[in-house]
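Next up is a structure, given as structure tokens.
Not every chain of the complex is shown here; the ones you see sit where they belong.
Going in written order, the chains are labelled A, B, C and D, and every chain counts its residues from 1.
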Amino acid sequence: AADSPVLTRIKERGTVNMGHRESSVPFSYIGSDGKPQGYSIDLCMKFIDAIKAETGLADLKINYVPVTSQTRIALMANGTIDLECGSTTNNLTRQKQVDYLPVTFITGTKIASKKGSGITEIEDLDGKVVALSLGTTNEKAIKRVAAEKGIKLKTVMVKDHPQGWLSVETGRADAYASDHVLLYGLISKSKDPSQFQVTGRFLSYDPYGIMVPRNDSTYRRLGILTLADLMRSGEAHKIYDKWFNPGPTGINMPLSDTLKKAFEIQALPH
Amino acid sequence: MFNNFDGKVVLDNLHFLIEGMQTTLLLTVVAIIGGLLLGTLLALARLSPFKTLSFVAGTYVNFFRSMPLILVIFWFYFLVPHILGRPVGGFYSVLVAFVLFEAAYYCEIMRAGIQSVRQGQIYAGQALGLTYQQNMRYVVLPQAFRNMIPILMTQAIILFQDTSLVYVVGIKDFLVSADLVANRENRILEMFTTVAIVYFVICLSGSLFIRRLQEKFNL
Amino acid sequence: MNYNWDWGVLVREPYLEWLTSGFTWTIVVSLTAWVLAFSLGSVIGIMRTTNSNLLRRIATCYVELFRNIPLLVQMFLWYFVFPELLPQDAGMWVKRGMPMPEFTTAAICLGLYTASRVAEQVRAGINSIGQGQRNAGLAMGLTPAQVYRYVLLPVAYRIIVPPLTSEFLTIFKNSSVALTIGVLETTAQARQIEEYTFQGFEAFTAATVLYIIVTSIVMLLMRFVEGRVSIPGMISLGAK
Amino acid sequence: MIQLQDVSKWYGDFQVLDTCSTAVSKGEVVVVCGPSGSGKSTLIKCVNGLEPFQKGDITVDDVSVGDKATDLPKLRSRIGMVFQNFELFPHITVAENIKLAQLKVLNRNEAEAGQKAMQLLERVELADQADKFPAQLSGGQQQRVAIARALAMDPIAMLFDEPTSALDPEMINEVLDVMVELASDGMTMMVVTHEMGFARRVANRVIFMDEGRIEEDCSKDEFFDSQRGDRAQTFLSKILHH
């Protein structure tokens, strides 16, 4: 571990700083016990187990650092957090500042709206109000497509998913555009889920990955190895089912074929 | 929507809110102490006969007083880890931001306090043969501090309110905790109303207390 | 600290445009809120100095209410809670019908909040003039309203130029709180640039410089105004 | 002209005026004296309704001051008042100070008001200061302007509240001289002052107050010549012997 700055600092501190989201259901959110939980958190715990083994720190402590869409990259780049367990899209721009572990989930931008609002595709949003979460890939995707197609949108900028969702629920916006899985999560938690729908084609391709600091291949390899093992052994599938099929929030999303393939492809041999 | 106001959600999550309030109070108290210490040094520097020193202190004060607190919070949230070269929790970054920011305001309060002591009092002390230090120690500072107490305390209340701005970087203070509960339980009306009432009650009691104190000691 | 400096980001599109638009919003929000804060604050401040118990009490309640809740919380109350308390149609209008809902909400909230602070300054200004001037005016046969119009207010407003300037700067800085309800003003844009380019230092520096420039200009302007309205032998209340 | 009947006034529990009765007839000059806090200022402010009182009544030219229906501004416009601290309006010039109420209360036109102002400034020997601001004048000059301002309303009576006690000693006489002249012109005056020299020269009557009560109310000669009550005597001895 001597050639890994991240492992070295973790060893020195005896603590690992884990970035997590507070309301990315069911990937990473604060449960009613006040602790972070979710699909990404479970996967990260396996990684942390591996770190424990690698560093020989049996009593390695976890320091939970809440992050938002706006702060996560900066906090990773400046070394505040050692890994980010949320619902972060892996893209090439971001790879200028951070690195990623293998893809753990695949989603894309879709639109959630009230049933009966007549909205199915982005084209239907012409002249309507759409809520967008500041600094997300979804915001960029929607704005790009709208610009390409000459669709005139009114936008409401929100800080996070619940705020975006609230704007739809309270009628401030007609639709909220986000990763489709998060939209299902939001709907499942609303007061009357049957009122809402997720519709349209994928407006972007968003593969999620656990973020790790850049320029530390030893540390990153440890993470890849952990995840490859989980995917090969089928443990990753079990964890997936625990959160999505149907999952504690009743989200009910069986493992898709694409993700199943992705698990297979990423289950690299030793 | 208030006809189905659900007070139970507040009670159910009370421990969570209390934890948030503890963070808020911790932040407030540490920022007050740090801000006061640094602010006093700055005030002495500003009043010192050394031109460079008072210029540097003056620039510091004007710089921070020109910036929105939110921007300062952002700055330090990202800057502190970079400067230290190692990660620190967001809480500490924010703490640094508050101490440095508040120091600029406390500096001005301290300065005004010292200058509020009438020239005649300084003459009177000198005329009795007190040395400069003795005059400061026994005549000027006790009065300055007495004159400042209400403003210092008012500033403390403002600071207490200002800590809510850590919301923008997600430090789990009182407001953010309430926000989390609001999102999780989908009870945004109840939670924000509660937050407003709690802040109001605390701050109003504070201001009333200050006013009582002022009347009592005829400040 | 491994950081790739790139100051060019500030003059590259669309980031330059973002900054410009953010700065414009900052100015527009501040000015709108200021007009509200100044007029309402003056009324409330004057009410606090009148002889009528009722008016005084109403004004005191206003000041205490708006002063003792954090601005950010007030922002949320106006944005999230207030529309839900209205009848359905009115609520809908507040949320989407009125022009630029986020901006309007932010400006009104900021204006109402700052009005309580302006009121305190106006009151302090009037009270600093003292009972004597009021009595002198009344003794000449001026009505109470005339005493305010010709005697108290002209002096009070001159006296409080510095604290009012400082209140204006506060409103200007506080306009950044509007970002929490989605108004993309200077600070928000700086952050968005940081999001898109990861060049946070450059973006925040740009924002800081913008704020400092405006503050300096306002201070200069205040000295000018203070010089113009000053009266021989009169001193103003020191800025806080 | 001015009648006070059993006037009593309280600040909360504290009684400032205790059944004060007196009368000032046309052309009379009455000096009010007494220790600090005895209620002199309060009494004189009650006369033109600047301070409300709870009991008794005051009439000025047969108009009741205490009556809710009375048009107080109108009443006040007919009584001139001069204060200890001059209370000129600092933001307008000397001439504008004298014109303000003429324009706004008496609705005189600009020319008329201006002419009156200049005329009165000449009378107090300050015609050359018309365009200065109050703060640019000495205390004595300010007080003379204040008297001119009150006279501009053509008052039927004048009230003075310690008009010389905020002045530097060398300026007291210039103000007293103006007041003496006014008195000899037949103006009805109520003057709170400790200037016993002035009282001796022009007062018709002297009122001595203590703890809110009018303890003595008699002609000047009686006041200075005969043996007054204990308190008045102690007070007089205190202020006369230095």
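By our rule, a residue touches a chain if its C-beta (ideal position, glycine included) is under 8 Å from a C-beta of that chain, and two chains touch if they have at least 3 such contacts.
Keep in mind the model is a prediction, meaning the values are calculated, not measured.
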Whole-complex copy numbers (one chain of each kind is displayed here): A x1, B x1, C x1, D x2
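Rule of thumb we're sticking to: only the chains that are shown with their structure count from here on.
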Chain labels contacting chain A and also chain C: B
Most centrally placed chain - per-chain CA mean versus overall CA mean: C
A-B against B-C, pair bridged by the larger set of C-beta contacts: B-C
Interchain centroid distance [CA atoms averaged], chain A/chain D, Å: 83
Separation of mean Cα positions, chain C and chain B [Å, integer]: 20
Numbers and ranges of chain C residues touching at least 2 other chains: 80, 84, 180, 191, 194, 200
Sequence positions of chain D contacting 2 or more other chains: none
Graph class of chain-chain contacts, one of line, ring, star, complete, other: other
Chain pairs that touch, as defined at the top of this document: A-B, A-C, B-C, C-D
Touch list for chain C against partner chain B, complex: 1, 3, 64-65, 67-74, 76-77, 80-81, 84-85, 169, 173-177, 179-180, 187, 190-191, 194, 200-201, 204, 207-208, 211-212, 215-216, 238, 240
Interfacial residue positions of chain A with respect to chain B in the complex: 9, 17, 22-23, 29-30, 32, 34, 63, 65-68, 71, 74-75, 78-82, 160, 162, 166, 189-191
Touching residues on chain B, where the partner in the complex is chain A: 16, 19, 77-78, 81-82, 85-90, 169-172, 180, 182-184, 186, 188
